[in-house]
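The next block holds one structure in the form of structure tokens; read it before the comments.
Note that this complex is displayed minus one protein chain, with the remaining chains in position.
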Amino acid sequence: MATIAVPLGGQAEQQEAEAVRRPALSDYLRWSVDHKIIGVQYGVSAFLFFIIGGAMAMGIRLELWTPELDLMVSGAAYNSLFTIHGTIMIFLFIIPMWAAFGNFVVPLQLGAKDMAFPWLNAFAFWLIPPAAVVVLLGYFVSPAEAGWTSYPPLSTLFSGDGQTLWALGAHLLGISSIMGSINFIVTIFNMRPPEMTIWRMPLLCWAVLATSIIAVMATPFLAGALTLLLLDRVAGTTFFDAAGGGDVLLWQNIFWFYSHPAVYIMVLPGMGVLSEVLSVHSRKPVFGYRMVGLSSMGIAFVGFTVWAHHMFTSLQPELRIPFMITTMIIAVPTGIKMFSWLGTIWGGKIRFTSAMLFALGFLSLFVIGGISGVMLAALPFDIHVHDTYFVVSHFHFVLFGGSVFAVYAALYHWFPKVTGRMMNERLGRIHFVFTYFGFLFTFFPMHVVGMLGMPRRVAVYVEAFQPWNQLISLSAFVLGFSTFIVIYNVIKSYYHGPIAGANPWRALTLEWQTTSPPPPMNFDDDPIPFEDPYGYGTEASAAYLEVVDEAFGVRSNRAGEH
Amino acid sequence: MENRGSNTPSISPAAVVVAAVFLLVSVIGINWFTTFVPVVLPEQASAESKSVDELFYILMIIGGVVFFLIQGMLLISVIAFRARPGDEGDGPTYHGNPLLEIVWTIIPALVVVFLAVVSFNIWTQNTEPKAAINMVEGQSISINVTGARYAWTHQYVTERFDPDGNQIVINSGPELHTYIGQNVDLTLQTQDVIHSYWVPAMRVKQDLLPGDPRRGGRPTQLRFTPIRVEDRSYPARYPIVCAELCGDGHGRMQGTVIVYEDESQFLDQFYEPAIYAILNPPADPVLRGEIEIQNYICNSCHILDSLGWTSTTGPSLNGVADRAGERVPGQTAEEYIATSIWNSGAFRVPGYDQQMAAFGPDVMEATNVMSPEQLYSIVAYLCTQGEQSDCDMENASAAIPDAIQTVFGYEVDITFGMEDDEDEAMLEADAASDDESGASG
Partner (left out) sequence: MAELTASHLPAAAHDDHGHMSEEEHNNNMKLGVWLYLASEIVIFSIMIVGYIIFRINEKDIVAQAHEELGVGLVTANTFVLLASSFFMVMGLRAMQGGNRAGMLRWIGLTALGGIVFLGGQYIEYSELAHLGIVLGFDTASEWSTFGMRFYAPTFFHGAHVFVGVLWALEVMRRGAKGRYDNNPIGIEMFGLYWHFVDVVWIMLFTLIYLV
């Protein structure tokens, strides 16, 4: 540790930053109840899991280079690989990653000094490492091989002990997620200063609020389902075993009643990030602020009524129609967000910062995921592509093209606030180009192989699909490579990036109206939020930013000028 | 929020022009895209596939308009509204336009309603129960599909009867035989986990769900009607795929739909030969056994290279005759094999946790009924599966009936199937031709 803990202000040009102290790296390895430390702990650990899960994806693509089983010892080994890939990406990467940005940014945006329950906050984070150990231990002992959806009886009667450890790990992660979400809801409801009215709240806070409500109401369903699964596996009960009077569809119903809303747990915060980034970097208010905020709530609500579209091929045929209709309805609030974002950048003065590029990339890719989502909702067409690569493509467009692009946008946007340093913009642009095109050529062709007849979760496939799969694998390696660029950029910028100053993007939300990184209690004086979190272009907002600049010293380096 | 709407600019004429241009581009783009449709979907081999693909076209047109509209707006924005070098100013303070917001809420809502109605119509049309299903020779028969790790089994419960009055059941293994215009209605059952029966060319898919065996399982239905595909020679073959993760060999779990040109071709090339072979078994017990064993669902669980079986739920049958003599002390190879078929609960091969299904003269399931004569021929066939068989093959016609007598006390009629002595040569020729026509029963 000693070698990393470089004291700050060691370089001559950084003397102006003398006043702002960063926590030492060792502080991040300890128990801390400071939401900013916990945010970074969440973020760094989630990114580590992203790398592990990504390496597994590379393994999957390597296996699929040929139609035969060659890299893996057995089909079961391949099954366990994508099982753990999905589990890591969902439970250990995306969900904790949003807890990272939520933790760091939300109290600052609200003008609060910390989260409502700092101790609980730290506890929720520290549940993740043991849970990850349990899940990964299961992988190395006797891996779960029933997919992240773990349908019984494959996951009960036909799976090794790793499945039990998988369920235990997922259980712990669910508990962590519930605790974190309770904390967010209480913080957002109770910890706002009186000036921060609900309709002055930045949209990230709206999104985190909607997400947390979903998590508190839906995650217990996962906990209940996993409890029954564990009883079936360990105690000899037969809740999901037809031979013992159980019902295999019971699991699918409870599981998807959690897991469909969980999709919104994974993407709504990204939509919140998008509203922030697009507005700040195009210097224009969010178009239809209230509708964007309310549509988050709309998505959260409708999201609870669509779960059975994941069961279109197993549900009784007459029950499928209502779920098709509710699923299609979700397109409406999503469309509202999409058009509002376009309205936000339309006519603005767009700065092509890395954060903005990733936000625009999100817009461009998420629309494809949205269109394929409506196609999947259309029952007769879904029957054909259900459980095929079309579906794999769809959810990667939503969760990678959507969530991961938003994670990168958030990283480039808030890195200066977290570390006090700017990221390298040139590397950021290179990173964007590789990620965007790597992603597009990885996942777009998957639509086609799926429609042509390639089911998901297979290690062997028909030879005719080999050219498609080789194109996909090649692009996937490009996508995998792009991750190294951002890792290099983060490490380099952490030590050598230009000093950011309090408000490098000249943003109006409260997290920028304090030093970078903020002091332990966030604000030296009680912060006064500007009357409109996105009121760019008015004289009042210019005057407000002027006052802040004076309070926190010289305006910092603008992005793109180095 | 006082600023809201204070300096609302009107929608500029330039934006209208640009939007019009992009609508035009999108229409051209979609036209161009639809030329790829034959490349992205399999052949249309069923009546259902026509309407599903129509829905796909509609979705592509609507999706295409949305796609080009949004990507176009995005492209215009990043070109037209980029901040010029040195421009540090802000954009206009424009908070929204309620009319526009209502428009882009209502229009998608209407589109979605339209899509729901279209999908609903196609769905009801495709799933409407059809009157004459599985018609063969003017009668409606049942076709049962069994999914087991990792093989499909198709069984035709015919309306024909053998001389003993038993209903004849054709087992065509991983192949579904049908003909153009036949309204196929499959009853799907699984032996173990959830599988999903998918025929991409037919655009149909249905999960197989484990149910309580005491209540007859949990059968599901799948319906489709094959149609003629241009430039196809018949019989045409289409793949069957398992679409629900079922374990190690999920990717290998495949089958074939064989579509004949019409009912007479179906009868000539599949149905009649299969029934003839069942009614006229070859005299040689080994040859007869090779046919008999394929009438049962053994392939659902076992590997046997000679017959192309791939399932790994149960122990492999490759070389079973080499091992059978040493498994249980005091039991001959013949006795061991006979016991493990009729009294399958007697022992379990180490490493396999699933109990094999019961076969015998008085089991409940009609498809699992097995007479002593059938057992005799199946044991005789299995005795040939090995390099130096433990069985006494010189005296098979005595050793195997003796074994069955010892273990179960049944007398075996070894003259079974030999009544038509004069046809013997012809029968053997039939058996050979059956082998050529694949795994047909």
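The chains carry the letters A and B, assigned in the order they are written, with residues numbered from 1 in each.
One rule holds for everything that comes next: a residue touches a chain if its C-beta (ideal position, glycine included) is under 8 Å from a C-beta of that chain, and two chains touch if they have at least 3 such contacts.
The shown structure was predicted, so the numbers you read here are calculated from the model rather than taken from an experiment.
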| task | Please identify which of the visible chains the hidden chain touches across the whole complex. | result | A
| query | Per the definition of touch given earlier, which of A:113, A:429 or A:492 contacts the omitted chain? | reply | A:113
| remark: Full-complex touch with the removed chain, picking from A:239, A:307, A:323 or A:381, is A:239
| message | I'm checking contacts with the chain that's been left out. Which of A:59, A:160, A:220 or A:317 qualifies? | response | A:220
| note | Absent-chain interface residues of chain A come out as 1-2, 5, 7, 21, 23-24, 26-27, 32-34, 37, 113-114, 116-120, 178, 182-183, 185-186, 189-191, 216-217, 219-221, 223-225, 227-228, 231, 235-239, 241, 244-246, 250, 254, 519-521
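Keep this in mind: only the chains that are shown with their structure count from here on.
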| note | Whole-angstrom distance, CA centroid of chain A to CA centroid of chain B, is 37
| field | chain B partner contacts - residues on chain A that touch it in the complex | value | 69, 74-76, 79, 145-147, 151, 153-154, 157-158, 199, 241-243, 245, 248-249, 282-285, 287-289, 291, 313-314, 317, 320-321, 324-325, 328-329, 331-332, 335-336, 338-340, 342-343, 345-352, 360, 363-364, 367-368, 370-372, 374-375, 377-381, 383-384, 386-388, 447-448, 451-453, 455-462, 531-532, 535-538, 541-542, 558
| What part of chain B is in contact with chain A in the complex they form? | 1-3, 9, 15, 39-42, 48, 51-52, 55-56, 59, 63, 66-67, 70-71, 73-74, 77-78, 81-83, 87-97, 100-101, 104-105, 108-109, 112, 115-116, 118-120, 122-123, 126-127, 149, 192-194, 196, 198, 200-201, 203-207, 209-213, 217-218, 239, 241-252
